[in-house]
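Excluded from the complex is one protein chain; the other protein chains are retained at their positions.
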Amino acid sequence: MNGKYRFLLAALPLAVVIGLSGFFYDRLGKDPGELPSVLIGKPVPEFTLPGLEDGAPGLASADLRSGTVTIVNVFASWCAPCRIEHPMLTALAKVPKIRLVGIAYKDKIEATRAFLGELGNPYALIGADVTGRVAIDWGVYGVPETYLVSPGGEIVWKHVGPLDETVIRGELLPRAEKLLK
Amino acid sequence: MIAELGHFALILAFVVALAQGIVPMVGAARGHGPSMKLADTAAVLQFLLVAGAFAALVHAYVTSDFSLVNVATNSHSQKPMLYKVTGVWGNHEGSLLLWALMLTLFGAMVALFGRNLPDGFRARALAVQGLVGVGFLAFMIFTSNPFARLDPAPLEGNGLNPILQDPGLAFHPPFLYAGYVGISIAFSFAVAALIEGRVPPSWARWVRPWTLAAWSMLTIGISGGSYWAYYELGWGGFWFWDPVENASLMPWLAATALLHSAIVVEKRDTLKSWTILLAILAFSLSLLGTFLVRSGVLTSVHAFASDPTRGFFILVFLLAVTGGALTLYAIRAPALKPGGLFQTVSREGSLVLNNLLLAVATATVLCGTLYPLILDELTGAKVTVGPPYYNLTFMPIMVPLILALGIGPLLPWKRGSLTSTLAKVKLAAALAVLGGIAIVLATTDAPVLAVVGFVLAFYLGGAVLIEFAQRVQLMKLGPMGALRRLFGLPRGAIGMTLAHFGMAVSVIGIAAATGFAQDHLGVMKVDDTVEIAGYRLTFRGVEDVPGPNYTATRGRFEVEGVGTMLPETRKFRAPPMETTEAAIHSTIVGDLYVVVGEKTGAGYATRIYWKPFVMWIWAGGIMMAFGGFVSLSDRRLRVGAPVRRAVAQAQPAE
């Protein structure tokens, strides 16, 4: 009379294992270390950063509310992946109606200047975040990181790690186009 | 050439494993003797082939044959010989080969030393072992071939991660893997018993020595890893509830439960279905750990881990092994013949409680490890399950476990009296509480958790000694008589006492080192003096010292009554990284732990720690493992009961 019931009990561990396996299968290939930004959908943090030259304009939150779609790239001269992604940024800088700005993260100003002097400066504006404090307000936890900001100054999207063509074509540009409409 | 031979040996081992998995199984079902006998030969042959492959890889490392991808990626010609050899298993492919080596070694040992097992049972168990081997070898051959060539071969290799260039690498992984894989024997025995449809008490007697051996080695592996982390990380931490650590803790907890429930099966012919399930789960948890660590689904420590193909393969393997065994369990377990009844308050009752608590503890660790993943999958929310969670959930489970551990061995089988047993440990309990009060009075701001730990450890240590005194009849026979009795005691009893006492020792170490540590972190200039825990340390500056494949910045501390302590920061050339080598002065009451860091202003960053009783953590672990080995030498386990009638029919007993 209770044979079926007992079979169900004995099958419980099997059910758990099958359930877990299905779940693991779904997790394969996802990066568990990638943190989604909690700032998506929020206005950009308030900040003012100096520029690379004395008296040159730096970058401030007001610049990001100026009515254009902006890509904010956090980079540093000491960061090898930044060097790798640099050609992508140069290409991005040429896309019409989109402005590319940079935040130099924990970098000596001369080093940043030398880096951009060597590879070319794709940024319309650069803020030097020498202490890295502004980057913390942005939720940066490494470099490079890239943010897409709406014309009204709202963070729309964030990418962690160097940009490559797949990310730019598949994720960044479609979102930017949507903002432009 | 030798590498090709190694690769070929691996493929042959795969074929042999396949034969070992199929022929004896069919033979046992049909009662065909020669087919069953094949299992023994195949198991030994499989081991020899994998050992050959392993030797080939060691050879490639020792001779720095950079035409192998694996060697070129993980070795360097300037590396000291010890690390050339240990570097063999300091990477994904090589460590898998070590896994396979251990797996086949255990299989061969069952074939060679398992003569007391009935032929049919041994054939089936070895067949299951062969099938596990098939999965592992296939994983290696198809996704992680350690013998893959590289053309053209580079002139120099990339080098081994300096953190791994440590004697710890020589001991820790082999023990750990021996533990993980040793549990596969319990698994194979469980599956063989399910196929036969019966679990006689002798089954527990067969499975216990293998489980004990695996458990002891796992204990050493975990303790060793913890100690390695302690001296290498540079701040004296020894357990972090990292998923990778949890992956080793879960099979250990399950194997501990299995060891205890198997006693009940053996002595009282009950709890069979549960014990079989534990044997399956313990090995499944070992495999789960492997999956979690190598598939990249967890935030873990490896870059190689982000290989979904490998992850997929292990997942399929995990599902086949665990799912297959649990399917069999679902079919056969309900029909297993139940055993006798017993009172709640009895030795069996205490072992049931032990199993319940250990099972809940295992589930807690599993839950904490997987919860962030599951939550992320379901809601996209990212949470961290860190040490505070385990302090609030796992630790409270340890409290009743230790309380039960103190009285369990004092309870008689079948039926006991709680009052008379509690009366026996009241002395230990009273002293423990007094000890706790003394600690609170003697220190300021004693952390509650640490005081609880001390009280529990005192109580447990006392209760273990009381049980032991009672066993050797110290009170009745006096010291000399008791000593004579001691030599007459079964080794199993001595082993149990050692293991339980080791637990108390470890708890003292954990409580003291976490609750009463002191530190001094700061910049020290030359000739600055720091006082900590009664030691006076004077910093005498640093000097650069060349090492075999690194340059060390060595700090010099003069410590009154101790001598000179020389912590180092090592800068390795290949790969270019830094490691810290703490200088540790270990004593029985605590460790003085000194680290020197980078030049800061006019001085150097220094970290000086006092870790009271910290060595007790690992001393306790070693004691537990030693207890396991002592039990293993028990005649009763070695000889085993020649219960031949328990073989034959593949039908479940209705």
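We call the chains A and B, going by the order they appear; numbering starts again at 1 in every chain.
The rule we apply is simple: contacts are C-beta pairs under 8 Å (C-beta built on N, C-alpha and C of every residue); 3 or more make two chains touch, one makes a residue touch a chain.
Rule of thumb we're sticking to: contacts and distances are computed from a predicted model.
The protein name that UniProt records for the chain not on display, among "Insulinase family protein", "PTS system IIB component, Gat family", "Nitrogen fixation protein NifU" or "Cytochrome c-type biogenesis protein", is "Cytochrome c-type biogenesis protein".
Check B:126, B:181 or B:293 against the missing chain and you find that the one touching it is B:293. Shown as candidates are B:52, B:159 or B:492; the residue that touches the absent chain is B:159. Check B:6, B:436, B:597 or B:621 against the missing chain and you find that the one touching it is B:597.
Although one chain is not drawn, the whole complex shows that of B:245, B:266 or B:634 it is B:245 that touches it. For chain A, the residues in touch with the chain missing from this view are 1-2, 5-6, 9-10, 12-13, 28-31, 33, 35-39, 76, 78-82, 84, 106, 131-133, 136-139, 141-144, 160-162, 164, 166-167. In the full complex, chain B contacts the hidden chain through residues 69, 72-74, 89-92, 95, 150, 154, 158-159, 161-164, 168-169, 172-173, 176, 222, 225-226, 228-229, 232-235, 237, 239-240, 242-245, 247-248, 270-275, 277, 289-290, 293-294, 299-306, 308, 333-334, 336-341, 344, 352, 355-357, 359-360, 363-364, 367-368, 371, 375, 379, 381-389, 392-394, 397, 521-523, 569, 571, 574-580, 595-598, 600, 605-607.
We adopt the following convention: only the chains that are shown with their structure count from here on.
Inter-chain centre distance (chain A to chain B, centres taken as mean C-alpha positions): 40 Å. The touching residues of chain B, counted against chain A in their complex, run 273, 277, 280-281, 284, 291, 295-300, 306, 308, 311-312, 315, 318-319, 322-323, 326-327, 329-331, 333-334, 370, 372-374, 376-377, 380, 382. Of all the residues in chain A, the ones that touch chain B in their complex are 3, 6-7, 9-11, 13-14, 17-18, 20-21, 23-33, 35-36.
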